[in-house]
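Beneath this line is the structure, given in structure tokens, with notes to follow.
Shown here: the complex without one of its protein chains, the others still in place.
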Amino acid sequence: EAPAAAPAACPAAPTVAACAASGLTEFVGVCEFGNTQGLVIANLDQAIHEIMGFDKKYRSLGIIGARTGAGPQIMAADEAIKATNTEILKVELPRDTQGGAGHGSLIVFGAEDVSDARRAVEVTLDNLPKFFGDVYANDMGHLELQYTARASKCLTTVFGAPEGKAFGLILGAPAVIGMLMIDAAVKSADVDVLDYGSPAHGTSFSNEVFITVSGDSGAVRQAIIAGREVGKPLLAAWGQDCPSAHIPYI
Amino acid sequence: EAPAAAPAACPAAPTVAACAASGLTEFVGVCEFGNTQGLVIANLDQAIHEIMGFDKKYRSLGIIGARTGAGPQIMAADEAIKATNTEILKVELPRDTQGGAGHGSLIVFGAEDVSDARRAVEVTLDNLPKFFGDVYANDMGHLELQYTARASKCLTTVFGAPEGKAFGLILGAPAVIGMLMIDAAVKSADVDVLDYGSPAHGTSFSNEVFITVSGDSGAVRQAIIAGREVGKPLLAAWGQDCPSAHIPYI
Partner (left out) sequence: EAPAAAPAACPAAPTVAACAASGLTEFVGVCEFGNTQGLVIANLDQAIHEIMGFDKKYRSLGIIGARTGAGPQIMAADEAIKATNTEILKVELPRDTQGGAGHGSLIVFGAEDVSDARRAVEVTLDNLPKFFGDVYANDMGHLELQYTARASKCLTTVFGAPEGKAFGLILGAPAVIGMLMIDAAVKSADVDVLDYGSPAHGTSFSNEVFITVSGDSGAVRQAIIAGREVGKPLLAAWGQDCPSAHIPYI
């Protein structure tokens, strides 16, 4: 969740090596945002179904994984759930050392048909750059803001977001910054706080504090913007600006 | 807990950006030791009180957070508890990637009055450089030794230290080094071992082994010094010296 530099659009023009990987029928693509990769498995082996506890009706998997970033990938996967006939089977948040103060991610879609699984991975990769737009990072940490007017099943699974309602994420790292951001956010607008994360609660020990909020679309946006406004000067307080990783969308 | 270089005194002369942040009334200061930041919230929103489970009588919060270091911040916060009318509401230890083999930190003070909360943050930041004095680090890991003649409520909360008694921390990273340090420490003096930490016990999976000890002031100091003496050559065994991050105080 902390890319310091804004990479090129995603999916990137494939390198020679990426072309080699695409010789594997399971390879869907890579994205420089968060060093994300997407794969598909047409017919998962029964032994893997069993140890991982996946319902066997989902014989095809779509898989998204990243070194850096969980929020953007989860948001993009939520768009994919809306657009395809798939379900979320697993969302896990590694504490990856490439991710600065935040998480990496592993997201598994289940589908009865491999074309659905592949489509879910493609939609996720296509939407990923957008959701790095309100990630602001420097060497000291990062802010992450996310917004959707209509949450779907990925956000329900991960954050308990009410389906179909506006949803927002307000996050600061290091954690001290997040504490002020979440207070400013809830003071600014009438939103429902769904849950919070901190180093020892709802994270994999990442150095982040965040809340997830739901409610009226305008209120959710207002809370997010209020959090962002106090977070920026705090993250810059050690002396570095904190630019957007891509193009702000909120 | 692993700053490789000794930064300037803390609070640092504020940069332009820090000045900008201090335009926020909640901003108290930053410290280059551990990339630590201190904030205050005068009147925490009730929704945040509720999700985080804070007693509502503490309407004001003082907040300390760092990318690198938990021990020094905890020791400094213990001095702040002695000096102010505040309580410790939360101490969490992120597994931050800027921290080498060790932790970052998030410490929350609760107060009924915002001036007390602010004072606690200021005292913590003022005392922080001292407690980096017996942190010895190189690219391979770090040693951390801490001592106080009189433990207060922050050390009681985090480590179960008997209040008012001498307290010591003997820690080595990577964990293999800590194993020998703690054995040497308890062999050298008659101290009570309060608890230990290891990658899978009492840490957030950090690569550290430590013990906390209590007892007679002279014995506690002797145990700490014995641990330090065996730790230094082991940390230097890959070929780098391990200088103090500031000025040794034990």
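Each chain carries a letter (A and B) given by its place in the written order, and its residues are counted from 1.
Methods note: a residue touches a chain if its C-beta (ideal position, glycine included) is under 8 Å from a C-beta of that chain, and two chains touch if they have at least 3 such contacts.
Just so we're clear, the structure is a prediction, and the values are computed from it rather than from any experiment.
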Original post:
Which of these, B:Q73, B:N127, B:N207 or B:Q222, touches the one chain of the complex that we don't see?
Top reply: B:N207
Original post:
Looking at B:V40, B:L169, B:I182 or B:A245, which residue reaches the missing chain?
Top reply: B:I182
Original post:
Since one chain has been left out of the picture, which residues of chain B touch it in the full complex?
Top reply: 95-101, 140-141, 174-177, 179-180, 182-183, 186-187, 193, 195-196, 198-201, 203-209, 211, 230, 233-234, 236-241
Subject >> chain A residues that touch the omitted chain in the full complex >> reply: 15-18, 20-24, 26-27, 30, 32, 35, 37-39, 41, 44-45, 47-48, 51-52, 61, 63-67, 90, 92-98, 104, 106, 108, 204-205
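As a convention for this text, only the chains that are shown with their structure count from here on.
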Original post:
Distance-wise, how many Å sit between the C-alpha centres of chain A and chain B, to the nearest whole number?
Top reply: 32
